[in-house]
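Before anything else, here's the structure in question.
Left out: one protein chain. Kept in place: all the others.
Chains: A and B, in written order; residue numbering restarts at 1 for each.
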Amino acid sequence: MRKGLIFVSSIVIMIPFLTACWNQKELTDLAFVMAMGVDKGKEKKFEVSFQIVNPGNVAPGQIGGGQGLPIAVYKSTGDTLTEAARAATKKVSRRLYYAHTNLVIISDDVAKKDLLLLLDAMDRDPEFRTTTELIIAKGKTRAEDLVSALTILDKLPVNKITKEIQSTEKMLGENMSINIDDFITNLISKGREPILNGYKVVGKIDKVNQAVNLKKTTTDAYLAADGLAVFKDGKLRGWINNNNARGVLWILNKVEGTGINLTWKDMKNAISIALIRSKTKVSAQFKGGKPMINVKIENEGWVSEVNTAIDLTNPKEIEKIESILMEETKKQILTSVKKAQKLKVDIFGFGEKIHLENPKRWKMLQKNWDEEFSKLQVNVEVESYIRREGIRTKPFWSEFSK
Amino acid sequence: MLILSKILKTKRKKRQDDNIRQKLDPNLPKDLPILRSSQDNIVRLKEELGKSSDVVIREFKGSNYQGALVFIDGLVDNKVIMDFLLEPLIDTKPLPERVDIFQYLKEHAVAAGSISTIENWNQIYDNLFSGNTVIFIDGYNKAISAETKGWEKRSISNPTTQLSIRGPQDAFTETLRTNTALIRRRIKSPNLWIETMKIGKVSQTDTAILYIKGIANEKIVEEVRKRLNRINIDELLESGYIEQLIEDQSWTTFPTTYHTERPDVVVSQLVEGRVAIVVDGSPFVITAPAIFIQFFQAPDDYYSRFDISTGIRLLRIIAFLIALIGPSTYIAATTFHQEMIPTTLVIAIAAQRENVPFPAFVEALIMEVTFEILREAGLRLPRTVGQAVSIVGALVIGQAAVQAGIVSPIMVIVVSITAIANFSTPVFAMAIAARLLRFVLMGLATILGFYGMMLGLMFMSIHLCSIRSFGVPYMMPLAPFNIRNQQDVFVRFPIWQFTNRPPFISKGNIARIGQNQKPGPPDPHDDRSKGEKS
Partner (left out) sequence: MTLGSGDQMEQTKINATQLFVLVVLFEMGSAILVGLGTNAKQDAWLAILLGLVGGLLVFLVYYRLYLYYQDLPFTSYVQKIVGKWMGRLIGLMYVVYFMYCAARVLRDFGELLLSTIYTNTPLIVINCLMMLTIIYATYKGLEVFARVGELYFLVVYLIAVAGFILILASGLIHISNLKPILENGIMPVVKTALGETLNFPFGEMVVFTMILPHLNESKKVKLVCLSGIALSGINIVITTIVNITALGTDLFERANFPLLSTISKIQLANFIERLDVLFMLYLVVGGFFKITIFFYAAVTGAGDIFKMKSQRKLGFPIGVIVLFASVTIASNYAEHIKEGLDIVPLYLHWPFQIIIPSLLLVIAFFRNRKKNPRSSKEMNKDV
């Protein structure tokens, strides 16, 4: 008993001395990297900018806090991501900590060439979240500009982008949240190609990272989502603009709510419908040895705006609106499909559906899938339901226009 | 170590002279008879008691007899002695002839409730010190002992450490008899057996073992008896002494016997088959065997309805866990597992910790130790000063410490929640175990984060599963698991579901409650209720 006691207690006493630091990291020694931007470098392959949060300036009620800028951006270069990250430690007094990184921004020109060289580092590192959002800086906007941008409403600029994507997915259906995991899964899949959200700075790009920008209610420069980037073989192939983006999301079953303007008796944008629920089912079918895709959508919504005289108390009229809504939805989806077929990129995962439906046939189709896809027949079937029309029955137009 | 204790032993032996040794060691057969002459007896008494001032010796003379009356001042009721002993004895009426004076006086003159004849010397002391009066009659080598107990005692008051909102409000006192009476009043069954023994070489403290014959497991009663008889100690000031001398395992922070100052709790445990030990001079009664979950059962649980008491009991268990792992979770999360804290929260915590110069462990240690000191000081201080301490304490672990930049506000919150959670354990002995282990877990969390904590908890569970209380495994209805005995563990079942006494404690598997005890509205098919309606 005594021997055992001495043994155990000596171990217990020794352990704290042996531990040194190992994996212990105090909060005050960490630099939380909130976002990471990758641009094309001049000498080395990549130029990486790290958005590091300054906790004292973000959290409320701190002594001496809240005055300065919430973030600081550090840049470093490297031929690999690891090299750049390690090189950055020369400039930052704290250990860069990636577990809370919510956003990775890739610039347009990197996405066109070297995107694949970045992914494994983020996928492999246990600290890095694979649920991190991945976006593309579109056009002239550099990733660095997006990383260093300051925003008014959100204290943490990174939230501006991640939350915006989420709310757009819910309310508008033109952007959807895509994280590194999703991207890689789609990348590897034979019957599906990945897409990513595009972002850009609207306004004066050089002002976006200045505090002066925040002193005005109408800022000189702000960030905005813009279209979906389409990838083929891990390289940026082209863009699907905002108008067609909703169609893509519809097929991917990502549209939850959105607003659609409808034409009523030659009057454009006469009715607005707010969709509250939408469900998509995609199935593959073989007809005469040729693959065919059926897209079936069920919409549900309410009338949110009427700018002409329509008697909404009449169920017949509602039925008419429903049929217009169906046509409109169908049109939007088919335009998106055409757009993708023109790019010859199967972003909808139709190939996967065919794989599941008939693995043997798929093996033959697989080799030449891009061509097959561009000629693929896609049938869209929409069922729309309008359930209610807000807290008014007839619009005031019906009296006014008399 | 061994040599030193040997030397001490021999020295101690030398110091004791025969006279004292005889009194201290009850094993010595040397017992003196009572002398015939009461005068001689008085001389011997005075010699052996060293002329202690509280010994009162009153010599008396009757018509044709004389003797002495001995009692200890303060332990006896003086009025009883005056009116019912002394007055009849010095009555000068002549005795009838040809009668045994001793027998006559015993039967006619001594008007006390309980009397007995003493035949040998040591019994005199037993009787004297328990408040009886000893009467020597000249010419007889025996003495009469009359019960005249009547010392100053605290009256029955409210419980001070185990409070309850509903339920009886009386608590045990320091007097053994009062305490057993409080129990007897609640169990009016001849099966409640009370065994008394004296423990303590010097103090000769009365100790009683209580159990209900037929419910209590004889093996456990025998074990309790055996362990109590084993005790060989000078003094017994509190039941805590016994607790430490009879537990199964001393290398544990967890209490393996239960103690309470509430008679209702003791009664409920006796009825479940446990054994109670009452010690004179202590308002705390020990019950055994004790199991882990018992320390989370408060008397209120049984007095309020089952749904409410279940909720409260679960709350208590959660509070115990918080008290155990609260600060260590904070340390592990902020120094090892920052990724598991939501982003906004981790930034808020980081901002708070920005100005704190210490690592999280030291910060937590400072606050926890400060709080423990405050709690301890608050316990010992005179009531009048307590107010001042609590004000200072509130400043120390509150705003001032934060403003001075020593600790972060979140740490203050963690410490406060832990402290409050700790108070919600009904039995102090269990709460203090969590208090102690908390520091161990904090150390482990500093070394290896959650992994260290998990190993610590694993060690703790192995330990908990290995200890026993009077042979009953400590984690009883949980491990070994028994589905039929879960009525009173995490969920307190309705009283009408308490079908059996816990078989691991009581003897056999005896039904506890009759059939069909579930209450309900009157049965419409029942004849009686029909009759009432019409």
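Assume a contact is a pair of C-beta atoms (placed from the backbone, for glycine too) under 8 Å apart; a residue touches a chain by one contact, two chains touch by 3 or more.
The structure presented is a predicted model; accordingly, all values stated were derived computationally and were not measured.
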Hidden partner chain, residues of subunit B it touches: 219-220, 223, 248-249, 336-337, 339-340, 342, 448-452, 454-455, 458-459, 461-462, 465-468, 470-473, 475, 478-481, 504
Residue numbers in subunit A that touch the chain omitted from display: 11, 18, 21-23, 99, 126-127, 129-131, 181, 184-185, 188-189, 355-356, 359
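As a convention for this text, only the chains that are shown with their structure count from here on.
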Geometric centre distance via CA averages, subunit B-subunit A, whole Å: 66
Footprint of subunit B on subunit A - complex, ascending: 15-16, 19, 23-28, 30, 32, 34, 53, 55-56, 58-59, 62-63, 65, 97, 99-100, 102, 127, 129, 156
Residues of subunit B touching subunit A in the complex: 334-336, 338-339, 343-344, 346-356, 359-360, 403, 443, 446-449
